[in-house]
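Okay, structure first, notes after.
One protein chain omitted, others in place.
Order of writing sets the chain letters: A and B. Residues in each chain are counted from 1.
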Amino acid sequence: MKAKGVSVRKVQVAYGAVQVIKEMDLEIAPGEFIVLLGASGCGKSTLLSVIAGLRDVTAGQIWIGDQNVTWAEPKDRDIGMVFQSYALYPQMTVRGNLSFGLRMAGAPKAVIEARVTEAAAVLQLSHLLDRKPKALSGGQRQRVAIGRALVRQAGVFLFDEPLSNLDAKLRTELRAELKRLHRELGTTMIFVTHDQIEALTLADRIAVMEGGVIRQIGTPKEIYRTPANRFVAGFIGSPGMNFFDGKVVLDPEPRFIGPGFELPLKGYAFTTPQAGKATLGLRPEHVGIRPQGAHPQFTTALTSVEPMGAETLLWGKLGEAPLSIRVDTLTGLDEAPALTFEIDPALVSLFGEDGQRL
Amino acid sequence: MTPRLRKLPAVIAMTPTIFFVVVVIGFGLLWTLWTSFTSSKLLPNNDFVGLAQYARLFASDNWQVACVNVALFGVLFIGGCLALGYALAVALDQGIRFEDAFRTIFLMSASLSFVVTGIVWQWLFDPTFGIQAAVRDWGWTSFRFDWLTREETAIFALVGAGIWQATGMGMVIMLAGLRGIDQDIWNATRIDGIPAWRVYIHVIPAMIRPMIATAAVLLSLTAIKIYDLVVVMTGGGPGISTEVPAKYVMDMLFQRNNLGQATAAATIMLLAICLLVGLPWALLRRAK
Partner (left out) sequence: MISHLEPDGPKPRSLSPARIALYVFLALSAAFFLLPVYVMVATSLKPMAEIRDGNLFAWPQAPTLAAWAKAWGTACTGRVCEGMSPGMVNSFKIAIPGTLFPVILGALNGYALSFWRFRGANWVFTALLVSTFVPIQVFIFPLVRMMTAAGLFGSLPGIILIHTGFTLPLTTLLFRNFYAAVPEEMFSAARVDGGGFWSIFAFVMVPISTPIVIVAVILQFTGAWNDYLFGMIFAGRENQPMTVLLTSIVTSQYGEKEYNVNMAATLLSAAVPLAVYFASGRWFVRGISDGALKG
């Protein structure tokens, strides 16, 4: 099993007049775990099926390893794929499901046996080999679907929302398992999801998609800390980022002037410093609730409280605009009538009128 | 209103059906069953003779031939309709051009009656005017297509005509099944590089089993009750080579005036249907 890189070069996909993928470039390194993240209908599955060869590109090229596979059949692309609906063969046992592809390809019996045994061991399916899919739980079915991809010993694995039919607990379990699998196999994995927790926990790099375009690609940390544009900033993080419309003034000192408040920007790492209309983004968890005096301070009355278990969301105001603040429930702040907090300018995001990061 | 009273309109709406089931079906069944144990001839009587009618029935050449024939016809007819129907459904499911036109053509003969089918195929099988004559006319002078005139082959002519008539219905039912298959199954098999024809043989039939079962049940009901086609195409001949149970009953009723035999034969038909069709069907429903 040799991990292979994948390269999407100027690929477009259209259904009739509708452009579902708009001239896209994407380089995936061998052994990388990349997650395609985006809202429903943004073209994630389409991109994945184009890489798999299940769907034709309208323009552009797909490379896997050092081969141009744009016109190659799916089976010749050295890929394995796992589907959201599992797509198991209902009348075959787990063993049958795992071995069917190899049998049809005419692989020797010993090889089939060895690979099935190995995949079953890796996925803890060994005791279920003689059951039919009907008699398996959702998580077990999904593991069989993964196993079916595994036995192909492919260089690239593709996953189309494989966990979205499972309940929350199973999802966490299988997430951990996938991560372990990636470490053990070292293969390239491309994983589609609309669940950001999944993306943030699994990915080496995340590609955030919107309307057939990749809006940002980077490590989970980059995506979370320095969103490249307003869309990504709003999409990542839950509860979502606070946004304040206002303007940036650079002279004499960089400042952000929002509705009823002013924030000096000392310590903010500008990419492209630019004065004028702008939006300030502040994550609820980046509101400093224990001011040390090092950063600008503000005070607000707390208007409402949303408990979320371990954490609590408090609602107050920054100037005249509503502000959500995420705090540890144990702080006891949910009982307080008012709060003084500080904002570290290094933790905020600024977006220009075009939505790009300043 | 009590719950009982609220459901009263449902009972009222179903009264004609319940009446029919109880009076016609129930009474008819019991009457037929009773008469088969009597010595009734032209008119029913109550002279109980035990299983004598059944003994005579199974000793009769006509009945034996009829039973063998209906079994042979049933197996070939059902098998043929399912196989050809599945092949056609698969072919129609390939995103072909003119799909509507092809489907209409394949389904067309299903709208005809067995009487019409019988007349047409009798004409095609006619040795002096039919296909045999036409092909010989083109130069292949030893060509034989005279199945209807030979005792060993006449039943196969019936099977052919039956398949022509009934395949379309099976096809439509199975096509509905194919259209319901998860697209991801196809994607998975393409990734595995399994040729489509192998998928159609190894994977799909199990997935559309309910549709195949429905088609099989409908076809077996047709096969067991087959009557019109035989009457029109062969009249049971040549000799008694294409006798079938339904025709045996009708002949006993209306030509031989032998009620005892007719009811005994009808009862056996009923038993056979219960065993061959009802039982597997009930099991299948239970399993689901």
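Everything below uses one rule, namely that a residue touches a chain if its C-beta (ideal position, glycine included) is under 8 Å from a C-beta of that chain, and two chains touch if they have at least 3 such contacts.
None of these values were measured; they are calculated from a predicted model.
Enquirer: Would you indicate which residue among B:51, B:68, B:83 or B:176 is in contact with the undisplayed chain?
Expert: Checking the options B:51, B:68, B:83 or B:176, the one contacting the hidden chain is B:176.
Enquirer: Decide which residue listed in B:96, B:201 or B:283 touches the omitted chain of the complex.
Expert: Answering carefully, the residue with contact to the hidden chain is B:96.
Enquirer: Spell out the interface residues on chain B facing the chain that's missing from view.
Expert: Residues of chain B in contact with the hidden chain: 4, 6-7, 9-11, 13-14, 16-18, 20-21, 24-25, 27-29, 31-32, 35, 44, 84, 87-88, 91, 94, 96, 100, 102-116, 119-121, 123-124, 129-131, 133-134, 137-138, 164, 168, 172-173, 175-176, 179-180, 210-211, 214, 221, 224-225, 227-228, 231-232, 246, 249-250, 253, 259, 262-263, 265-267, 269-270, 273-274, 277-278.
Enquirer: Write the list of chain A residues that the hidden chain touches.
Expert: Residues of chain A in contact with the hidden chain: 56-61, 68-72.
By definition in this document, only the chains that are shown with their structure count from here on.
Enquirer: Tell me, which parts of chain A touch chain B in their complex?
Expert: 49, 52-54, 73-76, 79-81, 83-87, 89-91, 100-101, 104-105, 148-149, 152
Enquirer: Which chain B residues qualify as touching chain A in the complex?
Expert: Interface residues on the chain B side: 182, 184-185, 187-195, 198, 202-203, 206-207.
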